[in-house]
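A single protein chain has been omitted from the complex, and every remaining protein chain is retained in its original position.
Going in written order, the chains are labelled A, B and C, and every chain counts its residues from 1.
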Amino acid sequence: MTDGNGTDGNGSGVAVKLARKDYQSDQEVRWCPGCGDYGILTAIQLLLPEIGIRPENMVFVSGIGCAARLPYYMNTYGVHSIHGRAPAIATGVALARPDLDVWVIGGDGDMLSIGGNHLIHALRRNVNLNILMFNNQIYGLTKGQYSPTSEVGKVTKSTPFGSLDHPFNPVSIALGAEASFVARTHDMDRKHMTEMFRRAQAHNGASFVEVYQNCNVFNDGAFDTILNKDARPDMLIDLKHGQPVKFGANGEHGVVINEFGEAKIVSVADVGEDKLVVHDETRADPSLAFALSRLAEHPETPTPVGVFRAVDRPAYGVAMQQQIAVASEKSGPGDLAGLLRSAPTWTVA
Amino acid sequence: MTDGNGTDGNGSGVAVKLARKDYQSDQEVRWCPGCGDYGILTAIQLLLPEIGIRPENMVFVSGIGCAARLPYYMNTYGVHSIHGRAPAIATGVALARPDLDVWVIGGDGDMLSIGGNHLIHALRRNVNLNILMFNNQIYGLTKGQYSPTSEVGKVTKSTPFGSLDHPFNPVSIALGAEASFVARTHDMDRKHMTEMFRRAQAHNGASFVEVYQNCNVFNDGAFDTILNKDARPDMLIDLKHGQPVKFGANGEHGVVINEFGEAKIVSVADVGEDKLVVHDETRADPSLAFALSRLAEHPETPTPVGVFRAVDRPAYGVAMQQQIAVASEKSGPGDLAGLLRSAPTWTVA
Amino acid sequence: MTVEATPARRVETLDDVVIRFAGDSGDGMQLVGDRFTELSAVFGNDLATQPDFPAEIRAPAGTIAGVSAFQVHISDHDIVTAGDSPNVLVAMNPAALKANVKELPAGSTLLINVDTFEQRNLDKAGYAQNPLDDDSLAAFRVYRVPMTSITVEATKPLGVKPRDAERSKNFFALGLICWMYTRPTEPLIDWIKKRFANRPEVFEANVAAFRAGFNFGETAELFDHAFEVKPAPLAPGEYRQITGNVALSYGLVAAAQAAKLPLFYASYPITPASDILHELSKLKNFGVKTLQAEDEISAAGIAIGAAFAGNLAITGTSGPGVDLKSEALGLAVSLELPMIIVDVQRGGPSTGLPTKTEQADLMLAMYGRHGEAPMPIVAASSPSDCFAAAFEAARLALKYRTPVMLLTDGYLANGAEPWVLPDVENLADISVEFATEPNHGEEFWPYLRDEETLARPWAIPGTPKLMHRVGGIEKEDGTGNISYDPANHDKMTRLRAAKIAGIANDIPLVDLDDPGGADLLVLSWGGTWGATTEALRQVRAQGKKAAHAHLRHMNPFPRDLGDVLGRYSKVLVPELNLGQLSKLIRAEYLVDAKSYTRVAGVPFHASELVNEILEMMKS
Partner (left out) sequence: MTVEATPARRVETLDDVVIRFAGDSGDGMQLVGDRFTELSAVFGNDLATQPDFPAEIRAPAGTIAGVSAFQVHISDHDIVTAGDSPNVLVAMNPAALKANVKELPAGSTLLINVDTFEQRNLDKAGYAQNPLDDDSLAAFRVYRVPMTSITVEATKPLGVKPRDAERSKNFFALGLICWMYTRPTEPLIDWIKKRFANRPEVFEANVAAFRAGFNFGETAELFDHAFEVKPAPLAPGEYRQITGNVALSYGLVAAAQAAKLPLFYASYPITPASDILHELSKLKNFGVKTLQAEDEISAAGIAIGAAFAGNLAITGTSGPGVDLKSEALGLAVSLELPMIIVDVQRGGPSTGLPTKTEQADLMLAMYGRHGEAPMPIVAASSPSDCFAAAFEAARLALKYRTPVMLLTDGYLANGAEPWVLPDVENLADISVEFATEPNHGEEFWPYLRDEETLARPWAIPGTPKLMHRVGGIEKEDGTGNISYDPANHDKMTRLRAAKIAGIANDIPLVDLDDPGGADLLVLSWGGTWGATTEALRQVRAQGKKAAHAHLRHMNPFPRDLGDVLGRYSKVLVPELNLGQLSKLIRAEYLVDAKSYTRVAGVPFHASELVNEILEMMKS
């Protein structure tokens, strides 16, 4: 992650404040009208000038899918790669150039189906990547097959009789994969998205953000039960570090941890405020984050959004640099002629 | 999973009890002298006659690695496939033929590195497989590179300056992947192994068993701190369903769940027996199992073995059969001539 | 009552016509294209169609990228292509006009929905000025029809809101075309009724729009007469229309029945192969098992497992997926298990042009695995031929215990044509015996081969006494035990090669179409059959002599291919790649084949092949 001063010293000496347009490419944005991806793109493009890293120091890497088209719309460096491989390619960029700010964009199929292995390994390695997974619980680009996050029994083109697969809970699998930063947000709340993306970018190491995103063509309203305006107070649990986990219009619902370490929803009136679990993103042990992640069995039950986990762990790229620095320190800069002579030599006159 | 009657009706009408030799192939077992794999093989070959499924109804599928050689030594059907793909190939076998008892054997590299994606998807789908992962925290067959379960800083052929990758906790990742059965055992205790394998086989759906295995050539003693005879009482936490989680020669150590849902080791004397968490494999919510899995950050700390989680969920193969049965019920057996005429037809005389 | 052409009206008869419906993705062009095709099929024309989807998810309405088109070729004689270029273009908006007009030959007809030609749409299409106002369309017969407004008018009585009413304008266009080409209208109205049974208002609106279009043709002074294309004298039989992907799916089902085996299809969605998965997943009552895997490698692995377990196992994908399956296919070659890999080829390399067609995976099918890993290759030549090709692939896979690569392409997959329904009662029996007994004294040797086919026994789990292990490490000839013996490896490598090469004795000779006296041979394969065949018809129509051979088996080749090639002084190989088949036959037979290639994501035009052939005859 590079530090930006929020200004673009354009040679002229006069510092010019970066603006949204500095991050917008000349390519026409092409998603279906009404697609949730538009809102996410906007949130990103409005946030970046604030963060102030110059466009040339940013790289957006994606796989294939509707979500994965996003890099084309960013006036940064970008790679629209192949299906599922973005986390690997981005790892190469980030490790080759720790000075860059590297973002990974993809859908639920791209990152959890074909790309699942690269994702979990990037997370455990803690490569310095900002990974945004747009979860619309469907394959959009290929016109509507179920995805690893689709609920059981989902009727799609490839499952006319309903799907049989138990879905992944993206937050749970990320935590199981030793992720150091895990958050969830949704395309209906730009303010919240912006905050999550800001946090993800600021985190050293791999940050994983699940973004609930509406595919209004092939899976419209997948998140309505929790996201429509009236439902939200009772269905969205906004996690806040250091605060008791409460929700509801008047905070009437809360979350407690039972004797089995499970997060349970209770009425605050019944149990009393002090029994509520106080959220702590920074626990070394991911158990609390994991327990909270189970509240969203599927988006019909109250669902936590916000930062589940944010702990410090050496970023892979930094550690890699250090090893090189230490080695060069110890053995001096590499001497090729010497290297060739690292085995016994003899001379023929 | 097939039911066996434990007898081999060899045409003669006389029922012959199945014995170890019925499961031993004629191939000479070839692992390094002293390898932990020998003990695991023995445990399996001694257990199978007890379970009594006839050898011809069993299939052992493996990828590539030392562990993956095991199928050659079983007088059953077997596929020694390619690196990482065993869970996928076994899925094909199990879904094509739900009547068979299918086992998947592989190492930590085979299943968590190159094969990670197939493993987590087999687990979430709950395909009826008995998956045994021999975890020696090293690549044995390729002569000693670190693996996804190797501790940070491990010096190996490919990491002469020490590895940088934060390892996976196999039990945690399996739980994060929605596994319905997860257990851990080790190659030093045949009785315990046998019990875990028996449970795994009996489970409907995907069962995942992590087996700590000593590679005495490339990673000797990786588990000594917890497995050597004197250490075991204080370092192995034997999980027992329905019982408080206790360990130590005289049960002096115990495990409690704190207010953050984290499993913590305590002195029973200090907290009192009744504060200890009572293990329950069958919780619908995997949070308890996950919390317990975190006790084994790496095998220097007291490490739980036994069954972490065992819950009922429809096995994929069964559900698939049902869909077919229902459809045939509803639309009658497929009529090809009719199918060809599912679109308007016209006749040219 | 239904619309009837007044007997009085004058009607001009045509041999054939090529119509292209073009509009915005949202305008329902594929739908009306399909309807018109079906009407014409039932009417008895021969026909061929070619849809052209935008590659974008859904590009912004009104833009060029958002244009969706459907071309249909109807005729009173046997045809083999959807036509090089349309005689009639229906353009629902400026973008549709701009995107398609350049392919229109002078003199052809343009039906334009003038309502859409206002500034916003012209800008989106990138028209500096309105093409209706300048003479840029002078070369065409242009009909300006206010399709939207008339549709809205026609549906008002039904109380449909204008915004909804507009949606029916595609049926207006269809009605107009149906009048122009005197199509029967009842079947269409019945279809609308069925389709929108549970949405009566939509049904009524569409019918009203359709009739309005039909009547517009009838009453407007615009058209001095209509046309007709008489039924074609097709071979007798029961026909239906079918696309390549559906035909392929049915071919697999037929093969499974003929082999008396359960069908297992494992796949990961990818354009243009996904529809095979969609189609087969509907057929649960056929006992068909389908699985959407987590990726292509898994799908290939699942198929291998299902094959080992005794199913007819198939995995289908397109180029990128074949890349990923390479290692697993090498295993399948080494395990010598029956299995089919379907590659619906699309534009490459990499993501390339996902919705376009190409033939550039032939070399991948031949050589896309490390080591010596030969595999038979079968290629389909037309949409309906995908049925027979799939059946043949299954026959070879089962008989020779080998993975077989089945090549189709985006054009075949989505294109449609009439198809004489095969007699499913008399499908060839392609069933094979599972091994049931030890084959070497008391022992079972999994690699003890059949002398004739060199196929190894297929012993499936559950069979007593035949327990065995197979793997990717080199196996001892016969026993199948791991063997590192050098001589054995050389022997097994040559045995695997000989087994596949031997298939040449089990496939038909080159089907050669030579009018006699030709010294030029056109050698084609796969999806270019239609364009090549049409080109040769035109060449011969000019009294020129040229022979044609079209290949179904790409590996091994028919055993007489070398002789056949030897008989001609000139060999032309047209391909939608940079000359892959041509390389193979040059290497195999040392013939100086000339390759004509185009890699534009679209089928050949018969005309360009005609020119090429005539050129080559001159030289």
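Please note the rule applied: contacts are C-beta pairs under 8 Å (C-beta built on N, C-alpha and C of every residue); 3 or more make two chains touch, one makes a residue touch a chain.
Worth saying up front: this structure is predicted, and the values here are computed from it rather than measured.
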In the full complex, displayed partners of the excluded chain: A, B, C
Of A:Arg20, A:His80 or A:Arg198, the residue in touch with the unshown chain: A:His80
Of B:Phe60, B:Tyr77, B:Trp103 or B:Tyr146, the one touching the omitted chain in the full complex: B:Tyr146
Positions on chain A where the hidden chain makes contact: 25, 27, 54-61, 64, 71-72, 74-82, 85, 88-97, 99-100, 117-118, 121, 320, 323-324, 326-328, 330-334, 336-337, 339-341, 343-349
Residue numbers in chain B that touch the chain omitted from display: 28, 30-33, 64, 66, 69, 82-84, 113-114, 116, 139-143, 145-146, 148, 157-161, 217
In chain C, positions touching the absent partner: 54-55, 65, 297, 318-320, 322-324, 326-327, 330-331, 333-335, 345, 347-354, 356, 358, 360-361, 363-364, 366-373, 471-474, 484, 486-487, 489-490, 493-494, 496-497, 577-578, 583-584, 586-588, 590, 592, 598-602
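The criterion applied here is as follows: only the chains that are shown with their structure count from here on.
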Relative to chain C, chain with the most remote C-alpha centre: B
Chain A-chain C separation of Cα centroids, rounded to whole Å: 40
Euclidean distance of C-alpha centroids - chain A vs chain B, Å: 30
Approximate Å spacing (C-alpha centroids) for the pair chain B, chain C: 44
Multi-chain contact sites of chain C, meaning residues that touch two or more partners: 284, 294-295
Chain A, residues touching no fewer than two other chains: 113-114, 116, 148, 161
